[in-house]
Structure formats: structure tokens, C-alpha cells
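Of the protein chains in this complex, one is absent; all others appear in place.
Presenting subunit A:
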Amino acid sequence: MAEGPRLAVVGAGPAGLAAALAAAARGVRVTLVAAAEQAGGQFYRQPAAALGAARPQALHHQWRTWERLRAGLGRHLATGRLTHLTDHHVWCVAADPVSGTFGVHALRGPAQEEGVTVRADAVLLATGGYERVLPFPGWTLPGVVTAGGAQAMLKGGLVLPGRTAVVAGSGPLLLPVATGLVTAGARVAALVESAGPAALLRRAPALAAQPGKLAEGAGYAARLLRHGVRTLPGHTVVAAHGTDRLEAVTVAALGREGHLRPGSARRIRCDTLAVGHGMLPHTDLAETLGCTLSGTAVRVDDEQRTDVPGVWAAGEATGVGGAELALAEGHIAGCSAAARLHGSAPAPRRSAAAARARRRLREFATALDAAFEPPAGWAGRLPDDTVVCRCEEVTAGEVRRAVDPLGAGDLRTVKLLSRAGMGWCQGRMCAPAVAGLAGCPLTAGRRPFARPVPLGVLAGLPDTEAGPPDAD
């Protein structure tokens, strides 16, 4: 049995893996707790082993980095320094003030019905993010999926959502998603990006400071061009059409003030619409632990420490910026956690390169955010009868009525008055749209249960915060 302080890392994507490897290499016993059956997170999502894919890298990029992470994981698993709990869906992390340790509460197995608690001296949250989608008429039709969802199903299940896809929305994810779909045999009828060339040009200096990233984008664009994919910058999806499933979309050009250019609407036949407008951080676990958030992300210091002692955070949870930034943040967090758990300060020299990469990539992410912000006026254009809250089937008109005449001025009050955000997803899908309609800031939701928990699991928890004995 390995000796040393225990660190629980929640999430096995780029940030969690980088953190786990850095901490394990510095004498910490690491338990990597993750929902998927295989490490990789969303970015390096692997096909199920039983699918026997000999070349999963055909659907990926930066594969060498993945091979390095996978090899490191294998080495630490072999020495017993690191334990990887797969198929563990964490619903709460709680601090035990008496023992000064943490309990990581998870549900095990695909049915998520069995409770497990992992105990650790410190916790590192690498919970990643999920996609933001702004609604439009028809967005609930089967065949309309998130851009990241189409990619996840392709990478993990080796399936396509349909034959003819439109990829739409805004942000850097759309290029790899369109490229993945077309490479895997779908026809991509159009790539519809609401940011126009002018918005990208305004940020040109900040973007050009990252030649590697620009080359990556140019590489995707070239592949799309080779496959004859039409790109429509400065356009938006106005509506999705179909009765019981998607049959076509209408797209239109955006004017400078965010209005639709008269006469620019055109209909494109498709059976799939992969749509997304950027990403949002998963902050539930951090928020319940009492970590201060900054906007919608977990606030961290230079060492990636949250303001709750013993809790670190890295990757998209601390602000969306992509896999490369997540790797840098994870490494810094893992080094810091290891040093602090051994009662010392991290040697700045050891993670100087990661700190430089972090600064550079955060600047790039800020520039991307500004270039790809949602088109002005999107909320005002939303018809009253469009469903906004997919779970509770609450329309834009009902959200507007909660604001005027009923007087709601924040997400929580809109929820109480209209039920928007009260359903299964707990407002994760509709919050950006509700905030836009209500004209209030998008704030992170408070969700003490990060996922639905069977009552039997709750009943099985002991009264004290100490929790059940170590899983094992």
C-alpha cells in the first residue's frame, strides 16, 4: 500500500489527468474519480473498448499529447500510486471539519444507484464544462443536437446523427465538429458561424499572438474546403423545421447591429443540426463546498487554489479556455497540491513553463470570447411560443411574463414564477436563454446535488459528515 497524503481528483479530462500525474509524481496518493469508463474527458473521449477501434486518432487531434497522458496514467496505476475509479458519478464533495478531510460522494455504475464515498486530505476539481445553446424556434426537434454532443456520440459510439448536417452557432468548437462529421462520412451542408469576419479582425492582434492556434483553425478550414463544405460567417440559424424530426433549417445573415438582413433568409435541407454557442463551466461541486465563484467560473489563485483550504480547481471549471489551457492549469494545480500536502510551497521554477502557457492561453481565450459573443438582439428575436426550458416546456413568452408584469429580476425568481430551470437538468440548458430574456446576469446555479441521487443512497449516509468508510 502506497504511503503519503491522499488527493482526490474529480474528472479525468486533460486538467484532471495533468493534475493527477503531477501530484502522483510528487509523492501523493491520488484517487482519480471520473464518470466515464475510460480516461480522456470530452476532449479525448475514447471509443468504447468493445468497439475495437484500431485508429481512434482519426477522430482526434493532438493525439501525441493523449498518448503521453495515457502512458503516464499507466505508469502510476502500475505502481499503485494512483487509483482510477471509472464509472463514478460524483454528486457532492463535503468537507469534514472534525477530521480535516473530504468525502467525495459518488454514484457507481451505469444505473447510478449505488453510493460510494472516497476520503481524501485534499480535493482537486477538474469537472470540465458543458455546452451553451441559445434557443430558436424548432430547437427541441429530434435531430437538433449540441455540437459537442454530436462529437461525443461520434468519438465515443462511432455513430453519426444523420446523413446531412448543418453545424451552427458560434465559437471555436464548430470547426472541429464539422471536420469530424465530414471526415466520418456525413455531408455537411453548411457551417453557420454568427461571428462575422469583422468581429474576428477586431481581435486580430490577440489572436495572431497564438500562431499555433491559428494554424490549427486554418487546418480545419482547409479540410472543410476540400470536402466542399460551405461556410457562412456572419449568419445565424433563425428556425429549425420539421414535424416530428428535423427536416430543414432557415439561416439568415446578421447585420452590424445584430438584426437579420432583409431578404437574406435561405432554407437548407438537413436531418441534423449540430449547434452550440460556447461552453459553460461545471461549478456545482465547488459551489457546494463554499468556493467563491467569479462570474460563472470557480475563482482560483496563481497555484489554482480555490478560497476553500484544501480545494484546488483546474481546467474549464475555472474558466473555459480549451484543452491546452486545461493541461497547463492541471499541471500547476497538481504541483501545488503535492507541495502543500507535504507542508511546503511549490517551487515556481518547476511549473514556470506551464505558468507562461497559462497566461498566454488565457489571453487567447479572452480574445476568442469577445470575438464569438452571441449576436446582439438574439433574445428579442425569440418568438413568445418558443420553448426555452426544455425540461419543463416553459416558453419565451412565459419567461417574459415572469419579468413583466410579475417583476422577476434574476434567474431564481424567474424559476419560481415560471418553472424555467426547475426540471431534470436543473437549469443547465436554459439558464443562458432565461438570463438573456430577463436581461439579468447569467449566474452559476446552486445545486447541492450535482446529479439526481436515489433516496436510498441518501438514507444510507451516516449522520456525521465523516461519511461511510473508504471505498475500496
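Here, a residue touches a chain if its C-beta (ideal position, glycine included) is under 8 Å from a C-beta of that chain, and two chains touch if they have at least 3 such contacts; residues count from 1.
Keep this in mind: contacts and distances are computed from a predicted model.
Enquirer: Report the protein name recorded by UniProt for the chain absent from the figure; options are "Acetyl-coenzyme A carboxylase carboxyl transferase subunit beta", "4-hydroxythreonine-4-phosphate dehydrogenase", "cysteine desulfurase" or "(2Fe-2S)-binding protein".
Expert: Options "Acetyl-coenzyme A carboxylase carboxyl transferase subunit beta", "4-hydroxythreonine-4-phosphate dehydrogenase", "cysteine desulfurase" or "(2Fe-2S)-binding protein" considered; the missing chain's recorded name is "(2Fe-2S)-binding protein".
Enquirer: I'm checking contacts with the chain that's been left out. Which of A:159, A:215, A:345 or A:459 qualifies?
Expert: A:159
Enquirer: From the list A:14, A:56, A:115 or A:278, pick the residue that touches the absent chain.
Expert: The missing chain is touched by A:56.
Enquirer: In the complete complex, the non-displayed chain touches which residues of subunit A?
Expert: 35, 42, 47-56, 58-59, 110-111, 130-131, 140-146, 148-154, 156-162, 183-185, 244-245, 390-393, 423-425, 428-429
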